[in-house]
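Complex shown without one protein chain; remaining protein chains in place.
Moving on to chain A:
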Amino acid sequence: MQEQSLIGAFEAPPQDAARAFRAALEALARPGTIHEIKGGQAPAPVSEAAASLLLTLCDPETPLCLMGRHDTPEIRDWIAFQIGAPIVGPESAMFALGTWTALQPITNFLIGTPEYPDRSTTLIVEMEALSQDGATLAGPGIKETATLALPDIEPFQMNHALFPLGVDFYFTAGTQIAGLPRSTRISGTQVLEATEAN
């Protein structure tokens, strides 16, 4: 085990986790808004936002799936020491971490059951940057419409079509976080719609 795995936890766990949770709550309850979340430091390429979210929500009771470049021995060691979450495959994960490309196909993740739609995976999608310039969102948490740059459109629309089943998303970059619950209706940007009409 490397020394790197011993550092990067919250400095004041109860207070830092409380602030991080409020950011995560506001992000998921108001899709399209971007919030600051910080305090956790995991080995690269995990962002501070993703590390803080993992420290806030994951523990030995939450099977975690690491995908692509986020599945390294250093990151596994860090999670084993700081969080204790079992590392599993997509078919039994409560949380998953990776870039959008690495997480494909998202249909491999749990979507819950009609009796228990909560038994589904939450995907933490690492992004280059977050921006409110992009797809149009509507639904719970949004007054009229909101916009958020998404890595794709169709998979999110198909996920929403499963409602109340489906997976939920967090997008992380640097110290920023945005949320996209399965309840959000998504339509492409103006530009994309015009192209389709032609």
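In the analysis below, a residue touches a chain if its C-beta (ideal position, glycine included) is under 8 Å from a C-beta of that chain, and two chains touch if they have at least 3 such contacts; residues count from 1.
One rule holds in what follows: contacts and distances are computed from a predicted model.
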Chain left out of the displayed complex - its UniProt protein name, from "Alpha-D-ribose 1-methylphosphonate 5-phosphate C-P lyase", "Acyl carrier protein", "2-(1,2-epoxy-1,2-dihydrophenyl)acetyl-CoA isomerase" or "ABC transporter ATP-binding protein": "Alpha-D-ribose 1-methylphosphonate 5-phosphate C-P lyase"
Of A:Pro73, A:Gly89 or A:Pro140, the one touching the omitted chain in the full complex: A:Pro140
Per the touch definition above, residue among A:Asp59, A:Glu91 or A:Glu128 touching the missing chain: A:Asp59
Residue touching the undisplayed chain, where the options are A:Glu3, A:Asp118 or A:Asp133: A:Asp118
For chain A, the residues touching the chain missing from this view: 13-15, 17-19, 21-22, 24-26, 28-30, 56-59, 61-62, 94, 113-118, 120, 122, 139-143, 163-164, 168, 181-183
